[in-house]
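The structure under discussion appears below in the form of structure tokens.
All protein chains of the complex are present and in place, except for one that has been dropped.
== subunit A ==
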Amino acid sequence: MFLNIRTFVLALFISSTALAQQTETTKIDSLGPGKNIGNISIGPYFPIAFGDNFANNGLDLKMGARFSFKINTIEDLYVGPYFSFFKSNVSNPELIGNYFRSNNYVFGGMVNYEKHIGDFDASIGLGIGYSTYRNHATGDNFSDTATAVWLNPEVSYRFSNYLGVYASTELRHDFMNVNVPNELKDTFNGANYLNISFGLRINLGTAHKYM
């Protein structure tokens, strides 16, 4: 709940920044063809695990949220930070250990190739980040950590110059750091996800006006 409020406040802040930028750039609109600065995507995040691993066989995954901030670098390449989280309940403690809840957080960065076609934007991105599972056991918490990599195709539609909606899928693998015996390596060596997210996209820059 607290995290949701924080996410909401962050979204408000980013929105207000975008609106402020819209006011400032009105003056320079007449000066040139405009510029793509980048975009911010924020929305709910639906994790779907697959394969023979602890996430698919031992966790009941719940909704989370996703945030990405892409900055245009050269031509159609964008880079920027990425954050996502989701919650889960432990459904098979005999398989993965006796704890009851796990929240996953990923902090990382992405490189995206993005194309603008009319009111639509299509992009494909590669990301890498630090993934941590904050696990809640009886009277105690502990963590499992991993390196996450993901491939992220995304489409978005602009309904105004600066605002739009996006939908994305994310094929993600977590390379787990958990020390286990050979018998448990299939379960704990890694986790696979096909995650879905959609939500609000804030486009920064004036390029869309001149398309």
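As a convention for this text, a contact is a pair of C-beta atoms (placed from the backbone, for glycine too) under 8 Å apart; a residue touches a chain by one contact, two chains touch by 3 or more; residues count from 1.
Operating definition for what follows: contacts and distances are computed from a predicted model.
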Protein name (UniProt record) of the chain left out of view, among "Acetolactate synthase small subunit", "Carboxypeptidase-like regulatory domain-containing protein", "Glycolate oxidase subunit GlcD" or "Branched-chain amino acid transport system permease protein": "Carboxypeptidase-like regulatory domain-containing protein"
In subunit A, positions touching the absent partner: 93-99, 137-145, 176-181, 183-184, 187-188
